[in-house]
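One protein chain is absent from this view; the other protein chains keep their places.
Think of it as A and B in the order they're written, each chain with its own count starting at 1.
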Amino acid sequence: MSSIPGNLSQPGQAAVPSAAPKKPSLWRQSLRRLLRNKLAVSGFIVVVFMFLACFLGPLFSPYTDNKIQMSLMNKPPSWQHWLGTDKLGRDVLTRVLQAGRISLTVGLASMVLSVFLGTLLGAIAGYYRGVVDQIIMRIADLLLTIPGLPLLFISGALLSEWKVPTDYRMYIVMLMLSLVNWPGLARMIRGQMLSLREREFMQAAVVLGLRDRRKLVHHLLPNLVPLIIVMATLNIGGAILSESVLSFFGLGVMPPTPTWGNMIDAANNMIDFQSHPWLWIPPGLSIFATVIAINLFGDGLRDVLDPKMNR
Amino acid sequence: MQMKRNRITALLTLLLSGALVLAACGGNGGNTTAQGAESASAQSGNNSSEAGTDNTGADAGSTLQFIPASDLSKLPAVAKGRTDTIIVGLTDPSGAFTPYFQQSGYDGNVSSLLYTPLVTVDDQGLPAPGLAESWDVSEDQLTYTYHLRKDLKFSDGSPLTADDVAFTWTLLHDKAYDGDSQIPTLHIVGGEAYKEGKADSISGITVQDAQTVSVTLEQPNATALVLLGSDVLSKAYYGKDYKFGQIDYIKKLHEKPVGNGPYILEKFIPGQEVRYIANPYYYAGKPKTEKFIYKTSEGDTWQYLETGEVDYASFSATTENLDKLKSMGFVNILPYTPSTYGYLQLNLEHEALKDKKVRQALTYGLDRQSIYVDANQGAGEVANIPASPISWAYTEEGINKYAYDADKANQLLDEAGWAKGANGIREKDGKKLTLHFLGSKSAQTDVFIAVATEGFAAIGVDFQPEVFADFNALVSKVEGGDYDMASFSTPMLADPSDGVLQFVDGEIKGYDNPKVKELYDKALSTSDIEQRKATYKELFQLLNDELPIIFTSYKKTVYAYNGRIQNLSVSPFTGLSSSLPNWTLE
Partner (left out) sequence: MSAYITKRLIYMAAILLAASLLIFCLYALTPGDFISGNIKLTPERKAELREIYGLNKPVLERYAIWMKNAFHGDFGYSLAQQKPVLALFNDYIWNSFLLAAVSTFLTWFIAVVIGVISAYKQYSWFDTLVLVLIFAAMSLPSFFIGLFLIKILAVDFKWLPPGGMITTGSNATGMAYVKEVIHHMTLPVIVMTILGVGSLTRYFRTNMIDVIKQDYIRTARAKGLKESKVLYRHALRNALLPAITLVGFELPALFGGSLIIEKIFNWPGIGQLYMSSFSVRDYPLLMGFTMLIAILTVIGTLLSDLLYQIADPRVRLQ
């Protein structure tokens, strides 16, 4: 699979920002080009808006205690409850925002973890090659042959055996997602690494007799940064979607703590579909808008950072 | 990027579909729980006057009335076009259609039309004649003699005699038998010896003549009459290749059943349909409707009923479901309370829960009315005893209702020596009062957790919910004792003793009350209904006070079916199968 000619894994021939002195101007140049990309900018704005709304919004809500009020069951949007109430009489708007905190955090954290794992393992495999490469890549192959569902169920069950408090389940969800995601990322990084180490500047480094660590940290990793940034952004979107799915299984965040995923899940039936659109449209739209926005932004970033994509 | 994307999609796909299976498995008919805790407009239990509802809990089981279809002209063309076929949705029949050998309840639904038991139960759960026209029970309650009807035939036209009955019972005592029939647990005389290979036949089973067979037990058991009077397998067909210890050959016959019920299997299309045609040899006469089909349909069945793809479906009796069904116009709506009860199993090996006062306090501190009735829009009732409101043994006499009362709960906990400590959590001997709850993933569980978290916090109990994606994991955790509280529902209870069994057979670990055992045995030692009623009343009162488990709720469902179907009734104990032969299409 290392040979998959995905654009990102393909060894770029030229100006990945490599030479140190040119760096600042190159970054600034990139930024300027990014700002010209309207889609990417609007994506970025939406993402920032979602973050702000979710993290600050609930501070202004009078309903943050999520008190259960059966008398307010499934009320449509009104002046008191802008997005209506759910089947336990809780304010949907407040819950969507609170859910966003968790879903966004999970997306971010899972991204950080899998990018970290993927980069580390992929870089090591690509740099050292030989036995190390074989071991890491075979493990990746092995992981890819195993269906994800049982893997996730088992991790869930084991954590329950180990009495990990349910409050921390969120972090476990992230861990599980990262575990599933790293092989794909590792492959890409490895491919890039394999091509980088053949470059002239690396040959120079070898001639200079630099130590491995110095070569890795100062010369190779910086060259991977654009790729990593791009993968990271695109990864968040996927992680948010996956989180929503894990929530369906009770593998993730326990109710009554809301996430976008468990909110949609609660309304995923014909009756709510027809009669209570305010239960599923807000969380659904939040996921949809956030994932699109992040992807557009990531795509714009790639346009800018990947030299082959230049106009 | 491509590869990663595929990977995520694949994972999502796996996960998502799992969600649907689970939703489907939760309910007893496959779709009741999925609808379980949906939404509503109701202010609470008593405003759904159009549905003929009055105050919930007033008179169990009678709160909803039958609502006939208002406008049959709305019937979808597909359904109109069917003249000799009735279609019912069924979650997931798998093809093992031999009774006693099937592993899924859905296959049980299929075979219940292929086979008729010797003894069935009527709508009160009392024994009624099936293939056996009568039976005798000896004075000592140990010997049961069944008198078969004359001229009974299997669906291949071969005669059904007492030999077949004896063969069926014997087969279940084979050491290789891997099904879940309860017949071997009845301790038929000589059964154990046969199982161990020490005897060629079971000495307790005697075939007196072609129509008479009797069986002797080692100890009396009031459920034996119905249990033994179950489906009959053809000896000529299923016993042709039988050798002790080798019954794998039966697997090959699963999809080609020879039965004696109202219908004959015409065709099984895996994952799609089970098709039947009427059995001309059926003892009560060939069914009126020539063809019957179980259509595999998981999860939400609204779309199939609405488009006329199925003629019948069951739903949770929420106000909104009822409104939607009524607006469809072409379905008759039949309310139905299944013979089950829901409960919270408590880990009685944990110090705090050993104390009856704590258990009572927890019951007072849990707003069951909100969870099971209000949030469910009236599609449930609060339970307080281990029997369904439709059981003949049901009683409310001398039963504490444990209506939600946080003050009372607090008071009981104080009395039990649990004092409020830091963060408002109660403590005793330096230990916090923590409840680790296990539930399976469903909408109902979500509601439960939300309400319970709030309610228990108010009485100083630290509530730690944990939700399981699949039932097996949950059960094994409970078996391992790693829990404080777990949510369950009983399977269909035919006899009142079924609902109490768990308190005496050691299933509820740590509960050992000789009085309960005594009453349980006493109730089973006689077949006199009035006597049994009185004993069960005493037993229920005891359990209601002791609360070895917290009783939660009774489900309420409605059956919606094509208004053209006549003579449909649903027995709480046998479901559709008893009235099905009489169904006709108008």
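Basically, contacts are C-beta pairs under 8 Å (C-beta built on N, C-alpha and C of every residue); 3 or more make two chains touch, one makes a residue touch a chain.
Quick caveat: nothing in here was measured; it's all calculated off a predicted structure.
Asker: Which listed residue, B:Asp200, B:Asp505, B:Asp528 or B:Asp545, touches the chain dropped from view?
Answerer: Touches the omitted chain: B:Asp505.
Asker: With the full complex in mind, choose from B:Asp178, B:Glu196 or B:Glu349 the residue touching the hidden chain.
Answerer: B:Asp178
Asker: Touching the hidden chain in the complete assembly: which of A:Leu241, A:Met254, A:Leu279 or A:Val304 does that?
Answerer: Of these options, the touching residue for the absent chain is A:Leu241.
Asker: Would you mind spotting which of B:Ala210, B:Ala236, B:Leu348 or B:Val475 touches the chain that isn't drawn?
Answerer: B:Val475
Asker: Counting contacts across the full complex, list the positions on subunit A that touch the omitted chain.
Answerer: Where subunit A meets the chain not shown: residues 1, 3-7, 10, 39, 138, 141-142, 144-147, 149-151, 153-154, 157-158, 161, 237, 241, 244-245, 264, 268, 270, 273-274, 280, 284, 287-288, 291-292, 295-296, 299, 308-309, 311.
Asker: Over the whole complex, note the residues of subunit B touching the chain we left out.
Answerer: On the side of subunit B, residues 1-3, 5-6, 9-10, 12-14, 16-22, 25, 76, 78, 82, 85, 87, 92, 94-96, 101-104, 176, 178, 180, 182, 184-185, 251, 254, 269-273, 275, 291, 293, 295-300, 302-304, 306-307, 309-310, 470-477, 479, 488, 491, 505-506 touch the unshown chain.
Definition applied: only the chains that are shown with their structure count from here on.
Asker: Measure off the straight-line distance from the CA centroid of subunit A to the CA centroid of subunit B, and report it in whole Å.
Answerer: That gives a centre separation of 44 Å.
Asker: Taking the complex as given, what residues does subunit B use to touch subunit A?
Answerer: Of all residues in subunit B, those touching subunit A are 1-5, 7-8, 10-12, 14-16, 18-19, 22, 34-35, 37-44, 300, 302-303, 320-321, 324, 370, 374-375, 440-441, 443, 445-447, 449-451, 453-454, 464-470, 473, 477, 482.
Asker: Show me the residue ranges of subunit A that touch subunit B in the complex, using the header's touch definition.
Answerer: Going through subunit A, the ones touching subunit B are 1, 4, 6-8, 67-68, 70-71, 73-74, 87-88, 144, 147-149, 152-153, 156-157, 160-161, 165-166, 180-181, 183-185, 187-188, 231, 234-235, 238, 241-242, 245-246, 248-251, 254-256, 262, 265-267, 269-272, 274-276, 279.
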